[in-house]
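To keep things clear, I will list the structure first and then write my remarks on it.
Only a single protein chain was left out; the remaining protein chains are all shown in position.
Coming up: subunit A.
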Amino acid sequence: MKKRLVFVLNSLGVFLAMLLVWRGIIAAFNVPAYMLPTPWMVTVAFGEHLNGILSALLITTEEAVLGIVSAVILGVLIALIFARSEWIRRLLFPYTVLLQTVPIMAVTPLIIMWVGPGQAAVTLVAFIFCVSSIIANTTQGLISVNDDLVALFLMHNASPAQVLAKLRLPHSLPYLFVGIRISSGLAVIGAITGELFAGSSRVGQGGLGYSILYAMAQMQTDLLFALVIASTILGFAFFFTATFLEWLMLHKWHESAAVSRLES
């Protein structure tokens, strides 16, 4: 407990030192506010635009959540098909890797052209950012079951449904959560990237990405900083939620349940 307090105080100290350096640079080099606002100006901008920032945050959250949830649902379904048939897996798996290696940022304009701008397009971009790591990890989990365990199930005349429900699915859960943890960051990045291109279908209303573009156009650098901070908080919240869910589901039986590592 005491160790933890020291750690928190240290982190706080580092944070304050960084603010001081920030403020110091502005004072030393006479940086104009439209290039780099002071920490205090950013704080004020945060307060002034609180309603706008919160509603942007809400919109982006909605898109990112929908993106990752649909990626989990569809990704697990696809992984089930891949695990069922080696033939299909060999044929199609390379394309899911392709999905991961293609710079999705570059494809985003195409998606917006096809779907039209707005939340649906942004959600789709977030989904595409997430889905390949869900598919890859879950497939790995479903097919890496120990042969002896499959033999054990066969010895007791287990049906294919029982092998799936009582063996393959629980075995793949830690793998799925690795995918979710990776996707949690990507969902937020995907949603903001989507918004940078797709913005909003309604003028003046959009998520964080849209608001960042708006602030940039208006040269409101203090608001821009506030929005970047809000985006960072959102990304962290997603990662934390994913890690917590993983801990909740796995800590009782799985060696690698993540939080114990974070705490130590």
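Simple rule for what comes next: a residue touches a chain if its C-beta (ideal position, glycine included) is under 8 Å from a C-beta of that chain, and two chains touch if they have at least 3 such contacts; residues count from 1.
Everything below uses one rule, namely that contacts and distances are computed from a predicted model.
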Hidden subunit of the complex - UniProt protein name among "NitT/TauT family transport system ATP-binding protein", "RNA polymerase sigma factor SigW", "aminomethyltransferase" or "CoA transferase subunit A": "NitT/TauT family transport system ATP-binding protein"
Selected residue (touches chain absent from view) among A:Phe15, A:Trp40, A:Phe240 or A:Trp253: A:Trp253
Residue in contact with the excluded chain [from A:Val8, A:Ile73 or A:Leu149]: A:Leu149
Sites on subunit A contacted by the missing partner chain, in the whole complex: 146, 148-149, 151-158, 162, 166-167, 170, 173, 252-255
